[in-house]
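One structure is given here, and the rest of the page talks about it.
With one protein chain removed, the remaining protein chains of the complex are shown where they sit.
Now for chain A:
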Amino acid sequence: MLFYSFFKSLVGKDVVVELKNDLSCHTGKRRVDMDSCCRIAICGTLHSVDQYLNIKLTDISVTDPEKYPHMLSVKNCFIRGSVVRYVQLPADEVDTQLLQDAARKEALQQKQ
């Protein structure tokens, strides 16, 4: 629940979501070719998040590689939490002290 609350505090901020290197890209005996894999980074404004850390972004733009012409007519998107590798955040928006304290509290709670 910690990161759900953490992301809720970041709603409205600009983030970059980097997706996982697709595990089953171009299925078959062919080895995965890194250049053409479905690895995308999407920049956008955080609209909402849920308990599974599914993310909804608005006003998106696909950062490189722009090999994703499909996304040209898409302004808002829903990203399944299970495919997110990283969420890049602006450093000034994150209070690391607060986060550390919250994490410690959560760890104590979990122990009990």
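The working rule: contacts are C-beta pairs under 8 Å (C-beta built on N, C-alpha and C of every residue); 3 or more make two chains touch, one makes a residue touch a chain; residues count from 1.
In this section, contacts and distances are computed from a predicted model.
Chemist: Select, from "AP complex subunit sigma", "Protein maelstrom homolog", "Autophagy-related protein 101" or "U6 snRNA-associated Sm-like protein LSm1", the UniProt-recorded name of the complex's unshown chain.
Modeler: The UniProt record for the chain left out of view names it "U6 snRNA-associated Sm-like protein LSm1".
Chemist: Quick one: say which of A:M1, A:L72 or A:L108 touches the chain that got left out.
Modeler: The missing chain is touched by A:L72.
Chemist: Tell me, which residues in chain A touch the chain that this view leaves out?
Modeler: Answer for chain A: residues 8, 11, 19, 22-27, 30-31, 33, 36, 38, 42, 47-51, 54-56, 60, 69-80, 82-83 touch the chain left out.
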